[in-house]
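Of the protein chains in this complex, all but one are displayed in their positions.
Chain IDs A, B and C follow the sequence of writing; residue 1 opens each chain.
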Amino acid sequence: MLTYFFKRLGLAAVIVSVAMFILFCMIYLIPGDPASVALGPRATEEMRASLREAMGLNQPVPVQFWNFYSSAWMGDLGTEVLSGRPVLTVVLEQLPYTLALIAGGITWSVALGIPLGCWAAVSRGSWADRIVGILSVAVIAVPSFVIAIYALLIFAVQLRWLPAIGAGEPGDLGDQLTHLILPSLAVGLGWVGYIARMVRASMLEVLEASHIRTARAFGLPDRMITYRYALSIAILPTVTLLGVGIGQMLSSAVFAEIVFARPGVGKLVYDAILTRNFPVVSGTVLVTTVLFVLLNLLADLIIGALDPRVRSSF
Amino acid sequence: MAELWRPIRKILREPLGALGLFLVVLVIFGAIFADLLTSFDPTRINPRDRFQGPSAAHLMGTDQLGRDLFARVLHGGRIALFVALVSTAASLVIGIVLGLIAGYGPRWLDNLMILLFDAMKSFPTVMLALALVTIMGPSLTAVMVVVILVTVPGYARIIRTQTIALKNSEYVTAAQSMGANPARILRVHILPNVIGPLVILASMDIPVVIGIEAGMSFLGLGVRPPTPSWGSMLNDGFTSIRDTAWIAIAGGIPIILTTLGFTFLGETLRDVFDPRLKGR
Amino acid sequence: MSDDPILTVRDVQVSFPVGGLRKRDAILGVAGVSFDVRRGETFALVGESGSGKTTLARAVNGLQAISNGEITFEGQRIDGLDRKSMKPVRKRMSMMFQDPVGSLSPRMTVGDLVTEPFRIHGIEGRNLRDEAARLLSLVGLPTDFVSRFPHQLSGGQARRVGVARAIALDPALIIADEPTAGLDVSVQGEVLNLLNDLRERLGLAMMIITHNLHVVHHVADRTAVMYLGRFVEAGDTEEVFGAPRHPYTAALLSANPEPDPDKTHDRITLPAEVPSLLARPPGCEFHTRCPWAQPACSAKAPTPTQEGTRAVACHFPLEPGARPPTQSESAA
Partner (left out) sequence: MTTLAIDGLNVTFSTEDGPLHALKNVSFDVPENRIVGIVGESGCGKSTLINAILGLLADNGSIDSGSILFQGRDDLTKLGPAQMRDLRGPKISTVFQDPMGALNPVISVGQQMINIQYRSDISKQEKAQRAVDMLELVRIPDARAALARYPHQFSGGMKQRIAIAMALMMEPALLIADEPTTALDATLEVTTIELLKDLQQQIGCSVLFISHHLGVIAELCDDVVVMYAGEVVERGTVRQIFNDPRHPYTARLLECDPARQSERTRSLPTIPGEIPDLRARPRGCIFANRCHRVHDACAAPPPDHDVGDGHVARCFVANVPETVEATA
């Protein structure tokens, strides 16, 4: 298990490195001058030149990449243009808000998705199955920011049941949770559908497997077959799916933070673009990418812990 | 003609498929005949008619610049469909080529490409879009580049996995033992067997692409004003959501109807033509 | 049939790398095998799963690179040839694969399938439709089958299509991997008869790979028995079946229950399971399961000895009718 962990960790590091390389290529090799982007149209040629110098843009490209790469691994993502604070600090300040939002989204999607999918699979072909099927397809289809705006419109503006903006009073957990309900629903609703569908499909597949036929042939009770024999296997793809899904939830979180005016990395990067705060943009992209890769790694480890076949193949 | 008619009949037999087909046809119809369906110019600013609620003259009302929302919805459909179809088609072609190379090529190339795909997929979509737009500036091209970068790794991986599975199948081994060259094996034995499922999966991604376009335009990173886009309309509506909710509704409804329509249609297509893909 | 070999295989080894990063470890799927196939004869390779028989067949056909040894076909060295130089060889040597339906490309019609060899080798000047009809009638299928797809065929029909494709270019050698796999007993005979018939009519040599000894008995002139990637015994089929000299051959023969309820079975039961290729036993590799094993067997590997037409790799070859010495104990 330990070798498995280190193997996966090594692979994750390689993927992050390649991602950094791609990011570097995008920033520095695509036509367009980061210095002019950062300074805006009214900057003088002198200002651009000095910033270029400061950003190291006059050095050869491989050296630039090495500087970018090595300092990023050391945690140095540059400094914010306006305040001069380290970008990493700024991003890490905002990260907990986004993580809370994603955790909320996962909670919605797991708490609703798994039971719904299981129910649909067990009552296959019934009305319940069909309704769950149509609803999950529908919530997957509609983009999360549309859900966010309509949720805001209905529950906050029209009905006034829940707060519309902000993350709640610091220190007041209840208030913070109330503020989390709508944004996390917007983030997680689509994933309720994904998970319900995935659980249903893999449940049906597992229920067809010959070891389930064997279990039935031994007269095991239906509850034991459904939950201990089938769901324990059917849940595995869901964990992988969630690992992948966290990337999309990060995307949805950006919209949710903007719509509900919540602090978080999405709001941070959006504001940074509007103010041409370039290092913050690339730093945030990098941090969220690392976060995504790490959470994927976590999903793989969970699978390894749940599935003896995976465990022993490493 | 009968060849074309049979699948359509099969889709119409499913209530959800019929609904999906109806919505999709409606959106396409609206986009094509936008100029005939409304006499308003979607970009013409008319300060006297600002913030008008829905009425007989303005079916969906007007926005903060007095532009007719119905006209903007119809013309916005053109942008959405154009982005969806063009970039999905481009992604499909690129993804198939890359996937076949990774799956049938040498091991080291496969490993390298998989690493690149995985790295590409490890950027959260919106973050990738934000980073790109910062460099390229907001434009329709930026939206399409984002769509291609986001979807190609997935398509390529699917094709690669299938290609590898087929590469070891007995009928491909048989073709090798008869002396067929790789080009022939890919063209005759592999491509026809992997392309069908992927086209269906890609058709189910059309709503996702429409969502990306609308989302980026909503953030002001996509289509430049004053070009009408559902996403930017939604943003206009969002700014004044407390007072004039109809603008947000006008921007959101077409997104919802289009994504639902394509999804229902895609699901039905898949169930009818390739039931094995269910649950993917 | 003549003594002139069409295929000569000498000391062929096939190794597969195992383990992830350290690629130095390798297992031997085929561990040094030599044999000839003569013009017009049927040669059978027999073995259980994991014996390396299919790997050996793929190596002969150039689908699997060999790590050692020589393969000569019609007087030409064919091991190590690249795809282009191998192409002319493939006209003369065709291969049939295990799964009757699975070895046919699912989206091609029977007509396209049987004429594919012509298209691959760019053979012009023939009317492919006529060729398809000719080939189908050779294998006893109605000509209107040309427009069918593989999934519309029964196992036996699909196998016939495979045979038609294999003989399309008038090869000199056909390699058939488990030609009766997945077929019902009542259809097996049809396929074997067809192969025999074609072999005689077209003067082909055949190499049949199978686990089914009863099939071998009826179709093969000569038989080789494989265990863990080596030949343990090879020789004329009649002789090998009549009086097996290697304990493994004897065990394999006795393990085939005959459909006769009155037959008393005094069976040679093999204790233990087949060893892993990763941990080949020292000495004679069969000694872990051999009822006759003696101390010497685990110490030194036997070298194959030739007696007449037969070669046996055993320190203590069996006398005809030999019974295992302490069967009841070793089976426990």
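Everything that follows uses one rule, which is that a contact is a pair of C-beta atoms (placed from the backbone, for glycine too) under 8 Å apart; a residue touches a chain by one contact, two chains touch by 3 or more.
The structure displayed is predicted, hence computed values, not measured ones.
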{"item": "Displayed partners of the chain not shown (whole complex)", "value": "A, C"}
{"item": "Hidden-chain contact residue, picked from the options C:Ala59, C:Leu138 or C:Val187", "value": "C:Val187"}
{"item": "Residue, one of C:Gln76, C:Ser137, C:Asn256 or C:Gln306, that touches the chain absent here", "value": "C:Asn256"}
{"item": "For subunit A, residues in touch with the removed chain", "value": "209-222, 224, 228-229, 232-233, 306-309, 312"}
{"item": "Absent-chain interface as seen on subunit C, which is shown", "value": "48-49, 154-155, 184-190, 192-193, 196, 211-215, 217-219, 238, 251-252, 254-263, 265, 267, 269-270, 273-274"}
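Everything below uses one rule, namely that only the chains that are shown with their structure count from here on.
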{"item": "Third chains touching both subunit C and subunit A", "value": "B"}
{"item": "Pair of chains whose C-beta contact count is the highest in the structure", "value": "A-B"}
{"item": "Of all other chains, the one whose Cα centre sits farthest from subunit A", "value": "C"}
{"item": "Subunit B-subunit C separation of Cα centroids, rounded to whole Å", "value": "52"}
{"item": "Rounded Å distance, subunit A centre to subunit B centre (Cα mean)", "value": "21"}
{"item": "In the complex with subunit A, residue positions of subunit B that touch it", "value": "16, 115-116, 118-128, 130-137, 207, 210-211, 214-215, 218-219, 221, 234, 237-238, 241-242, 245, 248-249, 252, 255-256, 259-260, 262-264, 267, 278-280"}
{"item": "Residues on subunit B engaged by subunit C in the complex (per definition of touch)", "value": "169-181, 184, 188-189, 192-193"}
{"item": "For the subunit A and subunit B complex, residues of the former touching the latter", "value": "14-16, 18-19, 21-23, 26-27, 30, 32, 34, 37, 134, 137-138, 140-143, 145-146, 149-150, 152-153, 157-158, 197-198, 200-202, 204-205, 244, 247-248, 250-251, 254-255, 258-259, 266, 269-270, 273, 278, 281-282, 284-285, 288-289, 292-293, 296"}
